[in-house]
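Here the complex is missing one protein chain, while the rest keep their positions.
Chain nomenclature is as follows: A and B, assigned in order of appearance, with residue numbering initiated at 1 for each chain independently.
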Amino acid sequence: MAKKLISVKVNGRTHEEAVEPRTLLVHFLREKLSLTGAHIGCETSHCGACTVDIDGRSVKGCTHLAVQCDGSEVLTVEGLAQGSVLHAVQEGFYKEHGLQCGFCTPGMLVRAYRFLLDTPNPTEEEIRAGLSGNLCRCTGYQNIVKAVQYAAAKLQQTAKEAA
Amino acid sequence: MNAPDRLAALQGMGDSRLRKEDARFIQGKGNYVDDIKMPGMLHMDIVRSPYAHARIKGIDKSEALKVPGVIAVLTADDLKPFKLHWMPTLAGDVAAVLADEKVHFQMQEVAVVIAEDRYAAADGVEAVQVEYEELPVVIDPYAALAPDAPVLREDLAGKTSGAHGPREHHNHIFTWDAGDSAAADTAFEQAEVTVAEHIFYPRVHPCPLETCGCVASFDPVRGELTTYITSQAPHVVRTVVSLLSGIPESKVRIVSPDIGGGFGNKVGIYPGYVCAIAASIVLGKPVKWIEDRIENISSTAFARDYHMDGELAATKDGKITGLRVNVVADHGAFDACADPTKFPAGLFHICSGSYDIPAAYARVKGVYTNKAPGGVAYRCSFRVTEAVYLIERMVDVLAQKLGMDKAEIREKNFVRKEQFPYHSAFGFEYDSGDYHTALKKVLDAVDYPALRAEQAAKRADPDCPTLMGIGLVTFTEVVGAGPSKMCDILGVGMFDSCEIRVHPTGSAIARMGTITQGQGHQTTYAQIIATELGIPSEVIQVEEGDTSTAPYGLGTYGSRSTPVAGAAIALASRKIHAKARKIAAHLLEVGENDLDWEIDRFQVKGEPARHKTMKDISWAAYNNVPAGLEPGLEAVHYYDPPNFTFPFGIYLCVVDIDRATGETKVRRFYALDDCGTRINPMIIEGQIHGGLTEGFAVAMGQQMPFDAQGNLLGNTLMDYYLPTAVETPKWETDFTVTPSPHHPIGAKGVAESPHVGSIPTFTSAVVDAFAHLGVTEMTMPHTSWRVWQQLKRSGVAL
Partner (left out) sequence: MIPPAFDYHAPRTVGEAVALLGSLGSDAKLLAGGHSLLPMMKLRFAQPAHLIDLNRIDSLRGIREDGATIRIGAMTVENDLITSPVLQARVPLLPEAAALIADPQVRNRGTIGGDIAHGDPANDHPALSLALDASFVIAGPTGERTVKADDFFLGLYTTALAEDEILVEIRVPAFAPKTGWGYEKLKRKTGDWATAGAAVVLRLDGGTVSYARIGLTNVGPTALRAAAAEAALVGRPLDDASIDAAAAAAMAICDPAEDLRGDREYKTAMAGQMVRRAIRAAAARAQ
């Protein structure tokens, strides 16, 4: 029950906090750091609305303890844009109507971000499998697939131009 | 700019413009109820009954009160002095806020714990000790009506009538009917052919991704109550909260902020809200309550649970002459069904569907059981899901009996275009429709004859490893509740409203009595105004959900926003437009009739170079109005619709069933929708995708099974079927446009249609796969297990 001191980098900024061991990462982010982008949609680790990026991997923040993040780097949806420049996945969701109520969207975006880093040129089937840890009730996924395809194309284009 | 460019710049009606609300959501800056933090805020969690039916022998708070951080534990006894331990429901019944001496369904609220943070509140809940004495459980509504069935509602003892008429049994709620029983009986007596089928529409749950919750904040200094709440009807909540609490409505502010999906789950007033508000009033601090997923599925408004006996009378050529329906409706332990007051079975009497049926009768009997309350939810348009399911299944059954093609029989019985406005045997006046054109469009698009030929070939091949099914549904639904002489919620007529204010520099703000939960109102409503007023939608700010600023409305559910609020928006806009014309005439020194309106300006007839744009007029409205006119440029309109609207659709689905496992693959789903005038095709398509996906989930996997003790099995997302992107089929969408003649912009509403129409389409397809083996009905969900059982029964399992 003793609190633990953790040092965790979130969206590039280091935070040092004392946390109860049982504090879930998603509660730490939402309540301690006021980063309310990650959402909670279930308590059985199915819905993925809490998805964040920890040390280069997509992780459900509801099934991860804040104490486990000591020394880690965490990226949330609030860290995707560079200043006022949206990330390609954010632009894709906007352009392709990949969101309606917006509740699943942060989890989808953070997952899509990592998915495209791992699989830059995905097929539709790979996109659907890649996002199978994120549930949506509003869109039926069809436009989310288009959003990810948009982002993939844009990222590839940007990479070409940089090369 | 030339005219086409000016029109494009408006991004008004018909434009698939991108959404204005997206910016905050894609940056994680949405404002959902659980995002809200207030100074000194406390957290509330709920102690719930593990039993479906039991007496409460005692509640011991002492251990809970010792848990660090716990401040208070409240039970029914604590609410009694405020008369808040029971509350009125939307259906004219009463429901327990906290269980009063007995519990009526598993997971019913028994006590609440208020603590300094949500972790302490959870610990407190574990520490409350409740002693129960179990009572016999009633799960089956038919068993509930047996003479010796256990008494569920002891609080209604001796009450031989309820809100909807006489009660014939201690577990009976109401009997409601519509149509002409004698005419229907005659049709059946004289029929050449009759068919009958028992069709059960199982209980399911809307399960929006965001669960229900609120932050209630009573300010003891000001005597004002503010509550942020996941509500699809904030003004109704304000009125009810004022009545229950005694606080004047003018000192109650209800705010529905961003809502993570509603689907009818967020219409009712739940005990959690009432307890949080009561706790805040008593403690003088903000109290947050957010339920978890198991609580959401187990205790909030379920949908369906209709046991329907359908009958059709027809000629031997397949012309339907009569319809009879008898329904036993399982309402759970309290009648909290969110229907307009006069309609305890909602708009179920749309069940004559798209067909010209001369004689029809429907009767619905509502029953209490030991299950959570609810009934109307999940994109159902007030029981229209049940009605459409019934008639579409019955038409298939009739087709199969007569050996007729399922498209041919529908075409034969359709209401014809010339018959609109059409008066159904149940008294609806359908506004407009052209079913024949829509059907032909779909059948041509999918090459229907080729599909039937393929099916025939596969049926002729005993080694074919799959059964192929083709499902067809041609639905008409009824939305846009509704004319206030017929439709009210707790006595408040179901009008809706819009106020618009145009600023001096030409942009505008508009507020409505509805509340979006993802449907895109901030975009589509702005588009209506943009076209009406010639102001770009990009600079029209749309706000909903704050009862202190928005005009009174009945909220968003039953696809009523576009038909009712959309009309109010158009008519408010036209009031402004009329004033703008006067100002333009004044500025141009001509008569009002000397002006033409074109896109974004009034121009002098014959001299287009002499014109005033809306921007010019907006400035002038505050600085240079003609004598006798007030300054300013705003209007409000409360719209009481003259009628419902009747969107329709033609859905066709092809499935292939694996004979070895029962797995059903949706090969193709073609959805044609007619919602009248289309405001934003991109948003409409998104709504269709979402509704079809929910329909797929309902038909193919969702269930809420209860065991004999009333335990709800499968109340987590492990079992409650929410398909991922992998399972979800790809949808093909199409449309026709048959405007509503009574609606100011001809729009009908669309978002519930794909849910209403797709569910029977999936059943139609699965049953069609077995039709050649004599199968006429299969109850949902069509899981691989259930379909496999049918394969075994039919002798075709591999």
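Some observations on this one:
Going forward, contacts are C-beta pairs under 8 Å (C-beta built on N, C-alpha and C of every residue); 3 or more make two chains touch, one makes a residue touch a chain.
The structure displayed is predicted, hence computed values, not measured ones.
Of the listed residues B:430, B:721 or B:735, the one in contact with the hidden chain in the full complex is B:721.
Among A:58, A:76, A:100 or A:139, the one in contact with the hidden chain is A:58.
Touch with the chain that is not drawn comes from one residue among A:67, A:88 or A:138, which is A:67. In the full complex, chain B makes contact with the omitted chain through residues 118-119, 122-123, 126, 292, 294, 660-661, 663, 701, 703, 705, 713-714, 718-719, 721, 723-724, 726-727, 783-785, 788-789, 797. Interface residues of chain A facing the missing partner chain: 1-2, 4, 20-22, 24, 40, 43-46, 48, 51, 57-60, 62-65, 67-68, 111, 115, 129-133.
Everything below uses one rule, namely that only the chains that are shown with their structure count from here on.
Within the complex formed with chain B, the chain A residues making contact are 20, 22-23, 27, 30-31, 34-44, 46-47, 49, 76-78, 80-81, 86, 90, 93-95, 97, 99-106, 109, 127-129, 131-145. Interface of chain B with chain A (complex): residues 18-19, 21-30, 32, 34-35, 37, 118-119, 207-211, 258-261, 263, 290, 292-294, 517-520, 682-683, 685-687, 689-694, 716-718, 722, 724-726, 728, 730-731.
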